[in-house]
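A single protein chain has been omitted from the complex, and every remaining protein chain is retained in its original position.
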Amino acid sequence: MSFRYLAGRVSQALAVILVVTIIVFGLLHALPGGPARGILGPQASAQQIADFNQAQGLNRPLPVQYLYYLRTLLHGDLGTSYTLNEPVSQLIAQRLPKTLVLTVLSALVGLAVAIPLGMWQAVRRNRPVDYMITGLSFVAYATPVYFFGILLILVFSQILPWLPPQAPQGDTVAQVLEDPAGLVLPVVAGAASMVAVFSRYMRGAVLENLSEDYVRTARAAGTRPRAILWRHVFRNSLTPVVAMLGYYVPVLFGGALVVEQLFNYPGMGLLFWSAAQASDYPVLLGCVLVIAIATVIGTLLADIVQRLVDPRVKAGAE
Amino acid sequence: MTDTESVLDINALGVTFTTETGDVPAVRDVSLHVRPGETVALVGESGSGKSTVALAAMGLLPENARATGRVSVLGTDIVAASERELRTLRGRTMSMVFQEPATALDPLMRVGDQIAEVLRNHLQIAAEEAAREAVELLRRVGIPDPEQRATAYPFQLSGGQRQRVVIAMAVANRPDLLVADEPTTALDVTVQAEILDLLRDLVAESGTAVLLVTHNMGVVADIADRVAVMLQGEIVETGPVEEVLLRPRHAYTKRLLEAVPRLDAAVDSPDAETAPATSTPVIELRDVSVVFGRGRRAVRALDGVSLTVAPGETVGVIGESGSGKSTAARVALGLVPPATGQVALFGTDPARIRGRARRALRSGVGVVLQDPVASLDARMTVAQCVAEPLRVHRRGMSAQERRDLVAEYLERVRLPRALASRSPRELSGGQRQRVSLARALVLAPRLLVADEPTSALDVSVQRSVLAVIAELQQEFGFGCLFVSHDLAVVQDVAHRVVVLHAGRVEEQGSTTAALLHPTSEYTQRLVAAVPLPDPVAQRERRALRSAQ
Partner (left out) sequence: MSVLIHADPAEPTPANVPGARLGLRRFTRNRFAVAGLVVIVFLILFCFLGPVIYPTDQIHTALTQVNLAPSAAHLLGTDAVGRDELGRLMYGGKTSLIVGLAAGLLATLIGTLWGAAAGYAGGWVDAVMMRIVDAGIAIPALFILLVVSAITTPGVPGLVLILGLVSWLVPSRLVRAETLTLKNRDYVLTLRAIGGTHSRAITRHILPNAVSTIVVAATFQVADAILLVAYVSYLGLGVQPPQTDWGGMLSAGLTAAYSGRWWLILPPGLAVILVVCAFNAVGDGLRDAFAVRGRS
């Protein structure tokens, strides 16, 4: 694709990330007791805070502080957790891959179910099956993830002891993947809402495409309905769905937060959760930043994939 | 009555649609036949049911349609046939070309593959052979460099080329019947001429029967052997093309033909000398250029265009798509700022003044745009729409005064006063355009800018709206900038004409001079491409054109 387009999108993404750092910076300074408390912890004494403020130059004007903040970020320094006494960046580096395993699996499972389901619904539009699945989609969307998770645990771990109620506890991704059974329930819980949203979306996209002129041309040429559906409509329907993926990434991470806490999965979500209970601000803010950046990158990637798939933009003919 | 020689035989066809608001009978008791090698044109205005007949012939009626009667293609009854039977016929025995080339092709599939698909639907051939055939077909429909073009995606082709691909798909399996629903309506007039030539060649070569649906009498004269005229679901007249077009018998056919504007030496264009040359032009564009986009992908919509409109005169701005004519109108309206050059509205450059003064200057302009649906805010009543300029510029008016003025102008545009309290949703396209016109004139403007004001209307309605504009211009003496792609319409209404091509002025002058004796090669080509609704004359023009 055209370099110009890529450069444009990347610089857009960078701009967004910049705004995110401003937001996080703002949050840091919105904390009671200021960033000093945020970094030293709720137990710090007034003297420690004053010393800290002096040393960190927190008397300087905000924009200058922001620039210093940016500089520390660029050095990869996200502060130190005061409950775990480790650098935040290290904690995140250890936990993030595991969260990614969970979210990517949830996304793949979600799409693998949603896309055929949405297509089926569109083909069987307004028949009882369509209504039923639509109803289930609404319910799946409206069910809080933790509620659904608990139900899953109750049914599949307690009443029917098929699956473990706790997610794999490994330190590395490889270790986590050694216990696939433990991943089933968390992935299903994370994928449920995604199935609801994307099946509706796919249904809509397919319905719209079915009434497009090119379908009429294919019919007039004698193409069989199944061929029309899979050769023409399917590909055209995927484009808007892939576009939505980018925007769904933050939702996936949000879901991961709850799922990890519920299933005790040692990923970034659980780290975040524990940090919130302990008011461990460096961890909290570091995680927010990393998640946001991950989201922006995810959206950028989804956008690029879409442009690759859709030849209309490939040649730069926008 | 079944004619066993006919390829398409329609007998007492009736089609009714079930809609949200009740049953709508679109086609009533239509009978016609098409023999091998003959082209039958089905002509009518919107709502006549002509497209429905075409769809019925292919068995492509939508789900909410109920068909009665008999439609037979080479003996098979389409109305009664199962979908599976129809599928074996479609694309092989009968095929269809639709109106809109921009959306007729799958945007994510290469054109060669789409043609190959049609071939493989009905023939047991391997993919490579189908691909080769597809290239041959592209060559046959006149696409240059077909091997290369076969790998292109639809968006990489122009409208005319896309329609050629659609035609290639339609003739791929040498069908006995070709149904074409307004195949050239969405194309520029020069491209239309080429496509009609192509269709004629293909049909002559293969002896295919053609059912051509159109509203354009010129197209009928150019390509049809026989004609059937439809009105409100019924056929009112049918016969050989020369008979029907030159010696119409039914009152409706006569009215229809009379309303068709023709590009003719016999037409009396308004005299270019009426406006005194010394008065300040109501609008003047001086060497205006407009650029959209930036860098490599910048498009020069207008390039050094100069034109003027004097009080009381109508200047027609003609061009095909991409010529910049609409951009010129928008520059005149102040909606698009010129990159270079100046605009003078009533002698003043609006860019040089600000705020209230500029708005006051603009109050002397009336606007009528193309789309009857989008030009009126459906959330207001007709009266509120017409009164809007009054509310903007004549704040002091009382409600009663406004009401009276609105009623007066509705009358002026030949609309009943009672329409004032209705919603635009309840009005027809022609009525909406008249309301637009009333709104444009309510402040007694000195300039009327009309951008394709009648292009979306039926030909008979078009005529009456144009007549109203001409009358009001006589009475009020406003200057009119009239943008259109339809040369015949412009010839009818304009004193002077400006021909635009790719953003530049190709030709300028009095209407008679520019259109009947054009000097620029482009204008000559443009004029030659416009089909006349007279089969005899059209044949002569064609001969002249191919001799060039």
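Some points to look at:
Note that the chains take the letters A and B in the order they are written out, and that residue 1 is the start of every chain.
The criterion applied here is as follows: contacts are C-beta pairs under 8 Å (C-beta built on N, C-alpha and C of every residue); 3 or more make two chains touch, one makes a residue touch a chain.
Predicted model, so just to flag it, every value in this text is computed and none were measured.
For the chain left out of this panel, the touching residue among A:78, A:133, A:287 or A:302 is A:287.
When the missing chain is restored to the complex, the residue among B:291, B:361 or B:516 that touches it is B:361. Per the touch definition above, the residue from B:335, B:351, B:418 or B:467 contacting the chain not shown is B:335.
The chain not shown here touches chain B at positions 20, 333-335, 358-363, 365-367, 369-371, 373-379, 385, 388-389, 392-393, 423, 425, 436, 439, 443, 449.
Chain A residues in contact with the hidden partner, per the touch definition given at the top, are 12, 15-17, 19-20, 23, 27, 30-32, 131, 134-135, 138-139, 141-144, 146-147, 150, 154, 158, 193, 196-197, 200-201, 203-204, 207-208, 240, 243-244, 247-248, 250-251, 253-254, 257-258, 272-273, 275-277, 279, 281, 284-285, 287-288, 291-293, 295-296, 299.
In this section, only the chains that are shown with their structure count from here on.
For the pair chain A and chain B, the distance between C-alpha centroids works out to 49 Å. Residues 58, 60, 87-92, 95-96, 98, 100, 103-109, 117-118, 121-122, 153, 155-156, 166, 169-170, 297 of chain B touch chain A in their complex. Interface residues of chain A facing chain B in the complex, by the touch rule stated above, are 212-214, 216-224, 227, 231-232, 235-236, 239, 310-312, 315-318.
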